[in-house]
Each structure stands twice: as C-alpha cells, then as structure tokens.
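For reference, the structure discussed in these notes is given below.
As you look at this complex, bear in mind that one protein chain is not there, while each of the others sits in place.
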Amino acid sequence: MFNQETLDKYSPLDNKVYQLMDDDGIPLSKSWKPSISKEQIMQAYKDLLFERTADFMAISYQRQGRMFTYPPNLGQEAIHIAAGMVMQENDWLVPAFRELGAWLAKGVSLREIFLYFKGNEDGSRFEKANRVLPVAVPIASQLVHAVGLGYAMNYQQEKAAVFAFVGDGGTSEGDFHEALNFAAVWNAPVVFIIQNNQFAISVPLKMQTKSINLAIKGIAYAVPSIVVDGNDLFAMQEVLAFARKHAIEGKGPMLIEARTFRMGAHTTSDDPTKYRTKDEEEEWALKDPLKRIKGYITAKKLMDFSGEEAMVKEFKKKIDLEFEAAEKHPEYPLDDVFAYMYQDMPSELKRQKNAYENYLQNKGGDQ
Amino acid sequence: MFNQETLDKYSPLDNKVYQLMDDDGIPLSKSWKPSISKEQIMQAYKDLLFERTADFMAISYQRQGRMFTYPPNLGQEAIHIAAGMVMQENDWLVPAFRELGAWLAKGVSLREIFLYFKGNEDGSRFEKANRVLPVAVPIASQLVHAVGLGYAMNYQQEKAAVFAFVGDGGTSEGDFHEALNFAAVWNAPVVFIIQNNQFAISVPLKMQTKSINLAIKGIAYAVPSIVVDGNDLFAMQEVLAFARKHAIEGKGPMLIEARTFRMGAHTTSDDPTKYRTKDEEEEWALKDPLKRIKGYITAKKLMDFSGEEAMVKEFKKKIDLEFEAAEKHPEYPLDDVFAYMYQDMPSELKRQKNAYENYLQNKGGDQ
Amino acid sequence: MKVMNMVQAINNAMDTMLAEDKSIVVYGEDVGVEGGVFRVTEGLQGKHGAERVFDSPLAESAIAGTALGMAIAGLKPIIEMQFDGFSYPAFNQILSHIARFRNRTRGKFTVPAVIRIPYGGGINALEHHSESPEAYFGHTPGLKVVIPSTPYDAKGLLIAAIEDPDPVIFMEPKRIYRAIKQEVPEEKYSIPIGKARVVNSGEQLTIIAYGAMIREAQKAIVMAKQKGWSVELIDLRSIWPIDRDTIRESVRKTGRVLIVTEASQSYGPAAELISIVNEEAFLSLEAPPTRLTGFDTVIPLPLGEKYYIISPERIFYEIEKLIRY
Partner (left out) sequence: MKVMNMVQAINNAMDTMLAEDKSIVVYGEDVGVEGGVFRVTEGLQGKHGAERVFDSPLAESAIAGTALGMAIAGLKPIIEMQFDGFSYPAFNQILSHIARFRNRTRGKFTVPAVIRIPYGGGINALEHHSESPEAYFGHTPGLKVVIPSTPYDAKGLLIAAIEDPDPVIFMEPKRIYRAIKQEVPEEKYSIPIGKARVVNSGEQLTIIAYGAMIREAQKAIVMAKQKGWSVELIDLRSIWPIDRDTIRESVRKTGRVLIVTEASQSYGPAAELISIVNEEAFLSLEAPPTRLTGFDTVIPLPLGEKYYIISPERIFYEIEKLIRY
C-alpha cells in the first residue's frame, strides 16, 4: 500500500509512474493486495460504469439538441471514482470541469449537472452536495480557491482536505504556480490532482511544457508530488487516500499527476481527428480504466459480467429520469437574472428589472 | 571555468552555491584561474565602485528632496557588473528595477536614470543605449517580455541573448511561471537572473516560498538552473558568460539564482530595522561584493588602493554632473503628456489637450 | 468578388497580411493545427508555416506579454484570446504594458500588436464565453479598440489594425461570425480606424451601436419604418477613438439618440456615448439621450440569456418611447 515510505523513495525526476495493475487488470506485484474491500471494488466498478453511461447519454442528449456544450469524461473515470471513494463528507471538492464521477460521489445530482450544461445556473446550486465548488471555466483559476479553503480548514482547525482538479493545459497558467506556492507556504491541506489527459483542446502536452512530467513541477514549491497511472483505479485510490491523510495530519499539500487520456472529444463541439492520430487513440484504448478494473475482477473471479447489460439498462433509465427532471425544471424566470447578484438586491438592479418588466407589459401583441 | 560539464554535474536539488572566492576574495581552489584578464578585473572593480558611489549619491539626492523614490543597489552590484561584462551590444537587457550597473554597462546614462527617478519619462528614452527595456515596476511582468524578445531573436536568426532580471519576491508571481515555461517550450535564448536578495520589501524569503532555493524552480520547466554566489564577481561572470553562450548556441534558456543581500533599504521610503536584525545585516556585510573583489586584487597584488579616494572623488564629480544635467532637463511640457501615447495623436487627445490649453489661457491672473 | 462570412473575411485578412509581411506572426491557444476554436485561423499554419502561425501554451498573460516583447523586437504579432472572458488573465500585460510602452519610453519602443478577441453573447455558451469587455479596454489609455459588424468591415479594419503602429484590440462579434455573408475583395484594403459608418440615414432619431447590435438595430429600424419613423443608424466601428464628428452631425440633425450595447450598463460603453452626445449636441436634444444595454448582472447562462440580450423588439420599444417623447 502506498505509504510515507513509498513517497519518500519516490522522485518525479525518475519519471516513474505509480501503477498497480497492468493493462489487463492483472496486479503487477504478486504480494500486492487491494487496500479496499471486495464490496468497494465492486461498487467502484459500478460507479465507473455509471459515470461512463451517464457521459455517453449526455453526449447523445447534446447531439439531440437537448443540451449545450458538454465535456466528455471518457477514459478518465478511474480518477474520478477513486477521488469519490477517498473524499469524506467534510472534504472540499474543487473541480475544473471534467470530473463527473467525483461530483456524483460528493452528492451532486445528475439532474443538476444536466441542468447546468443545459444552461441554467440552478444546476450549480448543488442542493444536497456539501463542499463542492461549481465548475470552474477559467482554466486553473480554481486552484487558488482551493488554497483559500485549505487555509480556512487550518484556521478553523477542521480535519478536512481539499481536492482540487486541473488539466495538463492548466499547469501552464500563472494561477497554477501561485496556488502551489501559497499552499506550500501556508501548509494548506490541499490535494492537487492534475488530470494529464495529454491534450488541452488540440494542443498536445509536448507543446505545453518541456518538462518530462507534470508532477516534477511540485519540486519548485517543495510540494511532494508523484505521477500515478490515472487509469489504474487501485493506484489512484491508494495515492489519493494517502494524500488525504497527509493533508489532514498537517503535512501540507501534495501534487498528483494522474496520467490518462481523453478518449473522447474536448467538448461536444470538438473534432479530435484534426489533431491526433488513430494510433494514439488505439494505444490508449488498451489502457481503458473500465477494461482494466473489469480485468482485475475477472482474474480474481469476483463476479461475472453477465448482469452488466441489465445494469446499464437500469442506469440508462435512471439517467433518463434525471435528464427529464432537468428538462422539467421550471422555466428560467426573469427574477433569476437579478436575484442572486447580491444578498439584498440594490435599487439599481430593481430599476433595471422594472424597466424590463415595463417593456414586457407594454410591448403589446404586435411585436 | 564554468562549462557544460559543470552544468551537467550540477543539480539545484543539492542546494550548492557556485562560488569561486571566499568572503575575503581568496579563490577557493588553487587551480582556478580567472577567465577574464587583469584589465577586466580592474575595470570590474572600478565599475562596481562607480555603481556604489552613484547609488550612495542617488540616495543623498533623494534625501535632499531632489529626487523621488529610489531603490538602492548596495550589496548586489557584483551581479550587475558581471552582467555588464557579459552582455554584448546586440543582447537585450530586460531589467526589473534594481540593476544599476547593468544599465550603465548597456549605455544608459546616469543622467537618464536620475531623470527617471526624478519623475520624468524622458529618462526611459535611453538615447544611446540599445536594447535595454525600461524599468519594470509590476513585479515579474517583464519576464514574459523577455521571452517574446527571445522568440524574435530566434525568428530573425540573430545570435543574441536576452538578460532578464527578477527579484526573489518576483518568483511568486504567475508571470514568472508563464515566462519560464514559454521560454522552455519556445527554446528562447533568455538568461533569467533572480537577484535573491532575501527580501521582498519586508517579506523574507522563507515566507515567499518553501523551496530550498530558487534555482530549483527551473526543474519545473526543464530549464537548466543554478545557484550562484551573487556577491562573487568571478562566479557570476563565469556563469553568465556560459549562459549567454548556451542561449546563442540555440540551447535555450537558463535560470540563475544569484544569491545576495540587499544591504540597504528597499527604497528610500523603507526602514529595514522594522523587519530584520542587525545580526543578519552584519553577517552579510562580511560577504560584501566590493570587499571581496578588493580582497582578490589585494591578494594577487594587482594594485594597491591608495588611489581609491581620489577615484571616488572623480566619480562623485562625474555623478554630480550627470545629476545636474538631469536637473537642467527642460521643464516637462504639457505636450509630453499627450505626444507619446500613439504615433499619430488621435483627435480625442488633441481635444483634451486643447481644452487644457484653453483653461491655461483663460484662467487669467486671479487664480 | 468572393462572398465571405466574417470568419472567412478575418481569415482572409490575416492570410493576405501574412503573405505580404514576414514580420507578422499569429499565435494563441489552438490557433495552429486546429485553426482556432472558431476556425478563424484555419489553414494559416499550413500555408505560412508553424514558426509564423502556432499554438502557445495555455497562459493568456504570457501570450500577451510575449507579444509585447516580439513587437519591440520588430515583429508584428497577432494574438488570439480564445474567448472574451479569457482576456482577463492578460489584463495586467495589456493595461500596464502593451498600452503604455510607447509612452513609457517616449516613443523608443512601440507595440504594433493586434489582440483578437471573439466577444459577446448569443451563442448558447458556458459562462465566461459571452462577455462584452470593450469598456475595460476603451477606458485604458494607449489602446485602440475596434469592432466590426460586417465581413467587409472586418477585413478592412483588421488590416488597418495590423498596419497600425500602435496596439489594437480587435473584438469580433462571434454571434454574427457566420450570420452575414457579403462580397469581400480578395485583395488588400483597409478601413481607417476611428471613422464610424452611417449604416442607415434617417431624420428623427439616431441609434448608435456596433458589433452584433447593428443587425438587431437594423431589424428594429425596419419595424420603425412601418410606423413611418425615420431612424439613422451609426455603426461606431471604433470604440476608441470615437468618431465624434459623425455622432455630432447626426444628433444635431435628429435631436434624439438611442445607444444600444450588449455590455452591462453601469460604467459601460453607452455611458461614454451619452456623455459625448451631451458634449457635442446638448442644445439639439429633444429627448433624453437613452441607453439600452445589458443589465448590471452577469450575462445569464443560455436558458436565461434571452432576457439579457437585446432584441429588435426592445430596440423598437425604445425608439417608440423616444419618438413619442
């Protein structure tokens, strides 16, 4: 199991990837045993399958014109599911925008996620989820928020960690740098997770940075850092669990590069064939995180997958219900444009709202 | 002499300082020989003494109320003089604001520097100096300019390097990160020099970052980096000369942490006794770069210093002349507020200028 | 002549200038291989090489700041901010440096760079993809700020921006990127920066607008015409400098003025235009100069956007109020 000793021996300069299973889900070491129970493994498999199903459905809703832009998670789910297993109720989740499974694990409903991507801020209210920040669109800007949360956890003497996500592209932004540095200086309990999916829209990693990996960037701040196989659910789970412990024990931030691949498009308006090869895609398909966890389960004979089709059907029904609930969400009222800008609506906003209402009232039938 | 092999063997992770002389100017290794001539050493000593004298004079002009804020260079001069020796006519100098000797070496006149700190933009026109950017006040923002210059040097196939300065505090800004990363990806011929003078105004280095040194930050970008004794003129000269060669040979950027100490105040409006101890100051006084180069010269019997007083007198006269020239600079005309905003003054600016001129004309005698 | 939409016209302008002037480089996020998320730079890398048209790492402050360095060294960078809302990380570089280097160095160093920014709402986008930040730039001395409303203008103004010796913020109303098709000459031409265009001449009221609002205003004017009202429409084209002459002439004639901008109201672009109207035509005013603008709110996500974005109906409603004043 990943522990302090493993970390102490690890250096990102060696450019090694922390990995527990091979591409087929067979453990690399005979002596290794999962640190999670069989039930948890089965649950993780189901959650991953659910995320993937929801993701596919989302894309198809989008294609049907029932939703706007949507960023697919395909291929990166193990990271999200592992984070979901590790995060506790009082931990904070600070997402970028491609962490579907992690949001769900924290209690965000699919209905809300769909609602958000349909274009309604109500989808970011997260009625039942605590301590989840909304999608952060401006790349890397969320990382400094995470550090502020971390400072507050220390200040309030709460034993809680902050899980902050960013993409490989995001590591180029100034806010990435400032966040890591502040987190280190403040000893903030933040677990930074880079989802290195090899691309920032069309820009490949090698045009993003010259460094041999992204975990290496932690050295600049004296933040312990590690490259993990992001498609290896076990490896991710172990490292994240360790990082959480590290954080809440007052040992400060960690930086985790989860190496993965965006198997789908950047968003539903993107066409990856413009900038990457089929070969590359096929190579990474071999490392599909779902395939790998299924390989493990099969090898260990934990279950057979005869029920999978039925389960997916079940999932789809549930997902459809959530989507329909999002579609049935009340019409966006004019009020909502103004109501949430400030706690008490300033008279200037009332004035502007009134003017609009007067227009609506007076424009009559002919326009 | 510092060469590729020295660099290859060096790792900032070891936290070693590249240093050639001890605190008294005695070479640390018997086999080491300066790579610059005696004449150059003597000239460097004189330049350093000149910088220091000009700096003291500047502070006294400021105290006399003849100049506004001024940032003293005391203790950091070896870095500037070494850079001055290394930079060639076609190299670019991208200063922060505490590099007096380097500006002078590139041909900026003291008159201009005084004029600038007296509060006139004319001081940044640099009439005889080529390829020197003006003082950059917003911390670290200049570093990305340097990278743009570097890109242009590559694009135009010029064999020229860009020498870009920043302080220890400046390494915390996002622009530091973005600049280093862009420089690496673009293989830009930029020599980044961090003047680590231990403080950012009142904030000590240990509150600025948790990393053991600042050169280490180069690892994040695969930019070769090194900690150099910034008060050791020889060490600085060797490393900078190497970095320039590295750059113009197409090997890309380097990052040099010049470890030094700001012996004076942050600016003439700062009082360091509020935030640092006498002990600290006295410890660093032992490493005074002027003292050390004089120690070397004395040990090697290159000259005696009997003429120093006369030389300083000479310097003072010259400096006074430059200052007086700055004081005699024509009064700031109204035109200059408007004339340089655009190449052709837009009619809107003409209108605003006219309105002001009308006011001047019409206000009459009684107001 | 070839018929082009605005994307094609802008692409063509860059293509034309890249071919003519070797000092021009084009870069930003995804502008190289991908040809830009709106395909505005499509094909340019293939034609002019990856040293001249290329992807940068994902960092707007550096994109802007390096452009300044390049410009000082004699290049003419055209950079892209991928969306309006992502120009904010570059503000310090734009406001503190790009806008000021000429003045700071008394003309020794200049920054003939162009910063392209697709802007504005109406495309059903995520947050930060629908902003109208032109007032921030307009309030920043040292910049010129240009916004075309047609493919023809887009090409001519972009070429003028590229040839301008000073930095130009070139804002592209993404909502009409592909909405208007027009004959656009394939050869080089330019339209002077700072000159407004009278789109429609009229007698009773002046509408001042720019960008995507021109098309909406035109629709409203058709409606007004049915009522027998004669409305003049000025396309500002340049947000700074502003063509006071054209505004003055028009408002002195009509006595009534309506400013239409998508940007939010307080301290927004419309306020400046109202001030200019007061300064230039106070005595001619027969009704209060009026502004129809975005609210002082964040522009809502797609499902709420309809309230925020100004429709021809709302413009017509204000026209009517002003005419009947």
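Here the chain labels run A, B and C in written order, and each chain numbers its own residues starting at 1.
The working rule: contacts are C-beta pairs under 8 Å (C-beta built on N, C-alpha and C of every residue); 3 or more make two chains touch, one makes a residue touch a chain.
This is a predicted model, so every value here is computed, not measured.
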Omitted chain's touching partners, listed by label: A, B, C
Among B:L28, B:V137 or B:L286, residue touching the chain not depicted: B:V137
Selected residue (touches chain absent from view) among B:S60, B:N130, B:S202 or B:T277: B:S202
Positions on subunit B where the hidden chain makes contact: 68-69, 116, 118-121, 135, 137-139, 141, 169-170, 172-175, 200-203, 207-209, 269, 274-275, 332, 334, 336-338, 341, 348-349, 352-353, 356, 359, 362-363, 367
Touching residues (missing chain, whole complex) on subunit A: 92, 121-122, 124-126, 133-134, 138, 141, 143-153, 155-156, 174-175, 178-179, 181-182, 185, 336, 340-344, 346-348, 351
Hidden partner interface residues of subunit C, rising order: 61, 85, 88-89, 91-92, 95-96, 99-100, 103-104, 127-128, 135-136, 138-139, 141-142, 240, 242, 263-264, 266-272, 274-275, 278-279, 282, 285, 287-291, 295-298
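By our rule, only the chains that are shown with their structure count from here on.
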Farthest chain (mean CA position) relative to subunit C: B
Between subunit A and subunit B, centroid-to-centroid distance (C-alpha), Å: 44
Subunit B and subunit C: spacing of chain centres that average the CA atoms, whole Å: 40
Touching two or more other chains - residues of subunit A: 172-175, 207-209
In subunit C, residues with contacts to at least two other chains: 57, 59, 61-62, 89
